[in-house]
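First up is the structure itself, then whatever we jot down about it.
One chain of protein is taken out of this complex; the other chains stay put.
Letters A and B mark the chains as written, and numbering starts fresh at 1 in each.
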Amino acid sequence: MTSAANPRAPAAPDATASPYERGSLSDLLEAEGTLAESRTQFLTPRQLMLLRFRRNKMAVFSLWFLALLYLSALFAPIISPYDKTHRFNKHLYLPPRDIHIRADDGSWRRPFVYAVTIETNRETFTRDFVEDRTQQYPIQFFVKGDPYKLWGLFRMDWHLYGVENAEEIGPVFLMGGDKFGRDIFGRALYGARISLTIGLVGVSIALVIGLVLGGLSGLYGGLVDNLIQRLIEFIRSIPTIPLWMGLAAAMPADWPQLRVYFGITIILSLLAWTTLARVVRGKFLSLRNEDFVLAAQSAGANQWYLIWQHLVPSFMSYVLVDITLAIPGMIIGETALSFLGLGLVSPTVSWGVMLKDAQQVVEIAIHPWILWPAMFVVVTVLALNFIGDGLRDAADPYADM
Amino acid sequence: MKDGMDRRTFLRMSGLTAAAAVAAACGAPGGDEPQAAEEAPAAEAPAADSGPPSKYNESPLLAERVAAGELPPVDERLPADPVVIEPLDEIGQYGGTTRVAIGNPNALFGDPQAVMGTELILRIAPDFSSITSGLAESWEFNDDATEQILHLRQGLKWSDGAPFSADDFMFSWHELWLNEEYAPGGPPSAWKAGASSAADPLEMEKIDDYTIKLSFTKPYPLIVLQQTFYAGSQGGLWQPAHYLKQFHPDHGDADEIAAMTEEAGFEEWHQLLRDKGRVGSTIPAQVGLPGMTAFIRVDDAPDHHTYERNPYYWKVDTAGNQLPYIDNTIVFVIDNREVANAKLIAGELEFSGRQADLANMELYQANLESADLKIKMWKSTFPGRTIIVPNHTHKDPQVRAFFNNKDVRHAMSVAINREEINDVVYFGLGEPRQWAAWPGSKYYQEGDESNWAQFDPDMAMELLDQAGYSETDSDGFRLFPDGSRVSWIIQLDTEQADVQDVFELVVEQWRAVGLDPSIRPINRSHLNELVAANDMGMSGWEGDISDITWVWCSRLNHPGHCNVPWGKGYDIWLDGDPENEIAVEPPDEVAWVYNRWQEMIDAVTEEEHVAIARELWEWFYDYLPGFGTVGIPKPVVMKKNLTNFPDDGVWGFSVIRAVPVHPEQFFYKQG
Partner (left out) sequence: MREYILRRVLQLIPTLILISIVSFTIIQLPPGDYVTTYVANLAAAGEELSEEEIAALEEHYGLNQPGYVQYIKWITNFVQGDMGLSFYWDRPVNRLIGERLMLTMIMSFFTLLFVYAMAIPIGIYSAVRQYSLADYVFTFIGFIGLATPNFLLALIFMYIGIKFFGASAGGLFSTEYLDADWSVARVWDMLKHMWLPVVIVGTAGTAGTIRVMRATTLDELGRPYVETARSKGLREGQLTMKYPVRVALNPILSTIGWRLPEIVSGTVLVALVLNLPTTGPLLWRALMSQDLYLAASMIMILSTLTLIGTLISDILLAWVDPRIRYGERGTT
């Protein structure tokens, strides 16, 4: 095996049995640190991890991609040419706009679109899409359009791109429009605000519960541990869908959407914390008997100091991995809840809400661009998975599974 | 009149449902509808003579079984005087299988019934102009309509060959509906005078094997409507006594019943009997259960039910062919509506009516050739015509006062841009329509559908200002007297997609005049629970059920009817329970409506009935408890070669309950 194929090969010759078998991160970092002292002696464990993470190209790429997505969500009102509720009644189900840079006579132009109209055919009850190739409308940048309040603070009305006279000639829908004539691309960005944060907020809640209960479980053992273990076992044993339904039904019918959003986040995190708690507990248990902990204990270190200074940092990387891998579950969970009619609903915009509209054969067959939000979900979940895998490889190449 | 009724009785009867205009309104072809002609080819009925040249033809499927000795010859199976059905377009060919889909395994309403038909005591004519004979050949009332005599057809047989007679009625009524274990709540309201649950159940008396007398404590002429539309969820007034008796403790062997109950996993005999006697409308929904319908259930799997032609079916076509033409029907139980759509375009369904909707037109059109389908555009009283129902007895006193203000309701109605709804949700294929009597029904008058149906936001603003909601907040929304924003929750049934779409637009249009409601889609049973507890804010429903002839569930001029009523609190109060915590004292006119409604049901003559109904409608157009939006056409999709299905009609409860299209004469044209 070449060293390129096996990145940990250099570490192997010097490694003693104990760090491997214990699978403990700090020991491992120590081992690596000593072995490569000449090269990396000034690298902190965190830098080391970063170094290893960067070797995974897919993970790095995913990280950049995700950063871009979060930024786009943040600036959604600017990037999307129209407001998320702006309906173009004359252009329902507009297919993604073709952006041309070459006119029919073969001359090159700045990017433009042709005027389009949609006509209802009263014979067949279908709608015909008509492109008027005599009228070209250039795509304009930084145009004035629907007013909005960026982050609820700044009143603005300019958008990254747009086209003149959109009501008549058809709006610039990069990914097409939906049944109400709204911009799918723009709505997907707005939707990202909900869908991407549901994962983050949910995971944070799960993390807090998981850390506390997992920590208690691992630290005290005995009865506390037993009770918490039973609780976890219990939650995990109930099938997801009835649990969702029961919890979703417990939300009063007159709740506003914002509260429903938090309710759903809590429902999703209620299922996720058990995994984290198990990880935390496992690490506590295994670290409890580590030399450095025993040493600190015998040196009379305060227990909480010990936990905070030594235990938590040493398993934080594992937790990070699990967090990264828990977020996709929540994003998918949000779409599933919407599919079942238990989640968020219009006029709130989320990927789940948008995908609920795509749950029809007619959309897949006739208006397949309605499925674009699914691509957002897929790509995001993939990215998070790759990042999670990258982190795992970086933090813990010897994870005991 | 061919039924031999006296003229006055006929007027009273047919008048209630006569809607001659329907035919014109629907553009139904004038003279060539299938007629349930009672006169069989009378003279030629030498039933005794069962020589080889049989008088009637039968399906090859049955001929085989006759040849194998499993069945008696067709002439013996048919009554001496079978009902003759004139096929709509042409005499059919035997054979074929019809596949349809349903969502709820218990509800054979809709497509299964649309392709298999149903058999009721009385039938409605295809053009809805009159009531004709069904299982009963004729009927008559006494002068004050407190007694009805039903004359059953003679010589009819159940699908197992047993004779059909008055005993089947007597058993069903006395030993099932009046049995406190079987029906602890007593018989359904349909079989109580005035269809009111507080009234006494009817009394049934057998005069001879084919004659029954029903008596009521007060006039109940409208029972003929029940007899034309209502089969009940657990069978109507007649059930196969000869078969079900074996499960009834008064007739069967107690030990055997106990053993069968145990084996089937039930606890009580009546659970077993209910299970064994399960019908969907009138079609047997249980293997082994004899039926009178054209098809009977022969197999029962978790995801589909199989039906086969009834060998003893008692109708023939004009050429003497025993009906139905089609041999088999398969009903798929499909929880997800989209699977039904997929099956349709994959060519795996022969018919889709109830679930076919405008939103899928492009899908159907794109697959007409590959799936060998055709579409017939009917009118619809039923799906898609979203109605908007505010709760006049809302628990929040401010919202209640708001909805109770007539000016507010008028304002809300004219603030709705129905053209826009039509364009956006229904591709411009429908037409704006107020919640009103169905054009063509006898209750309808010109212009009914346009009361307060214009789009006039300025007028809406003015009316709202007048009503005392002129103060606004910084975002331009109107304020309640206590300074909070005029806002309420709209709870919608998640199963009705276009209702949600309509409301999304309506909410936007109301926002434009300063009102700020919000939508919360919920599960249907949850919605029902909110309604029962008077916790509904506002809701909507597909279709207002102001159908051609169907008056039972009419939420418009009754505050408490149907899934989303506008005055649940009023209804509880008026039902005689003012102490109930959700009861709300109604305004005088609502109380008047409530009582007037019952008077309309009880009216003995047609003129009186229609006059009262009209009075209620007039009141409704002004009081405007709720709002209508758009009336739309209804696509009915079927295989290209399905023949004898009417080109035009009105899809609604009248059709799907009474099935006047005679599915037994549908057939698949070969070659």
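Here is the rule we go by: a residue touches a chain if its C-beta (ideal position, glycine included) is under 8 Å from a C-beta of that chain, and two chains touch if they have at least 3 such contacts.
The structure presented is a predicted model; accordingly, all values stated were derived computationally and were not measured.
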Which residue of B:Q154, B:N179, B:Q246 or B:N528 touches the chain not shown here: B:N528
Residue, one of B:D275, B:D456, B:D516 or B:D647, that touches the chain absent here: B:D275
Candidate in contact with the missing chain, chosen from B:H248, B:K379, B:K568 or B:R657: B:R657
Positions on chain B contacted by the hidden chain, ascending: 97, 99, 104-107, 109, 183-186, 188-189, 197-198, 230, 232-233, 264-267, 271, 274-275, 278, 299, 301-304, 306, 330, 332, 334-336, 338-339, 342-343, 345-346, 348, 523-530, 532-533, 545, 550, 552-553, 561-563, 575, 653, 657
Positions on chain A where the hidden chain makes contact: 1, 5-9, 11-13, 15, 17, 20, 55-58, 221, 225-226, 230, 233-234, 236-239, 241-243, 245-247, 249-250, 275, 278-279, 282, 285-286, 322, 325, 328, 332, 335-336, 339-340, 355, 358-359, 361, 364-365, 371, 374, 377-382, 385-386, 389, 392-393, 397-401
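Simple rule for what comes next: only the chains that are shown with their structure count from here on.
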Mean-CA-position distance for chain B and chain A (Å): 48
Touching residues (chain side chain B, partner chain A) in the complex: 338, 341-342, 345, 358-363, 365-367, 377, 420, 423-424, 427-429, 489, 491, 494, 500-501, 504-505, 507-508, 518-523, 526, 530, 535, 537, 635
Parts of chain A lying in touch with chain B, wherever the complex brings them together: 85, 87, 89, 92, 120, 122, 124-127, 179-181, 249, 253-257, 341, 345-347, 359-362, 365-366
